[in-house]
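Yeah, one chain of the complex is gone here, protein chain that is, but the others are all in their spots.
Entry: chain A
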Amino acid sequence: MDIELQAAGNRDGVNYRPVEETERDWLVSTQNAGNNGEMMPSGNEAVSQKNLQNTHIPQENSTLCRIKRDLNEVVFWKVKVWMIIIISFLVILAVIFISVCVCSAVHEDEEEKFDPSLPAVAQYFNGSFQLAFEQKLVTLSSSESQADLQKTLADLYRSSPALAQYFSKAEIYGFRNGSVDYRLTFLIPEAHQDQLRKFTLSREVVYNVFRQFLYDQEQDKSGQMYIDPVSLIMI
C-alpha cells in the first residue's frame, strides 16, 4: 500500500526527474528489506555508494521531495493533503476566536440583575432645599408644580446606576418660606443590609447624587436652575 502511494507520487512529481533514479533506489532497498528481513545489496546501491559524495545532496533533496510529494497527495476530488492541514489549522483558530467572542458577547452582567421580590426594609432620607427664585415659588404652590418637582427627584434616582434598583419613591410634602421638604424612600434587601447602609445607600452617596445633580444644572445656565446646591440638607 505504501509503495503504491509512493509510486503514484512519483508519477505526479514530474518536476523531480533529476533525482528520480536515487528515489527509486531507496524504494527498492526498503522494499527488499521489508520483504526479506535482511539487506540485499543491489547493483544500483553499489553505484550510489561509490558516489557517496555526490549522492549526499540528492539524498537530502529526496527527503524534501518526499515531504512535498506527501503533501501533494490527493485525498479526494482535488483536495490535497496540504490544503487539509491548513484548513484544519484555520478551523481550530476560528473555533477559538468565535468561542471567545461569543462568550464575551453573551456575557451576562450579574450586577444588572436584580430581584425585587427579595424581602426588603425601607430606608428614609428626609431633608429640604431652598428655591432660589421667588417667582418660581408662586407657581410651585400649585399641585402641578409639586408633582413636577417630585418627578424630577424620582427621575434622578431612577436613572442612577447605583441607587435605581433600591429606589422606591420621592415625596414633596411642604413649602415653608421658599424651603421645600422632601422624603426619599429606598428598599434595602435584608440580606446585605449592613453593607448597603454603610456604602451604597449611605447618606453620603444619596445626598451627593442629589448635590452633583444640582451643580450640573447650575452649569447648564439655561435658566432651569431653581434649587440652590448649598441649601440642600439631608438627614
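As a working rule, a contact is a pair of C-beta atoms (placed from the backbone, for glycine too) under 8 Å apart; a residue touches a chain by one contact, two chains touch by 3 or more; residues count from 1.
Definition applied: contacts and distances are computed from a predicted model.
The listed options are "NADH-ubiquinone oxidoreductase", "Claudin-16", "Lipase, member Ia" or "NEDD8-activating enzyme E1 regulatory subunit", and the UniProt record of the chain not shown names that protein "Lipase, member Ia". Checked against the full complex, the candidates A:155, A:190 or A:204 give a single residue touching the omitted chain, namely A:204.
Where chain A meets the chain that is not shown, the touching residues are 97, 100-101, 103-104, 107, 109-111, 160-163, 195, 198-200, 202, 204-205, 207-209, 211-212, 215-216, 219, 229.
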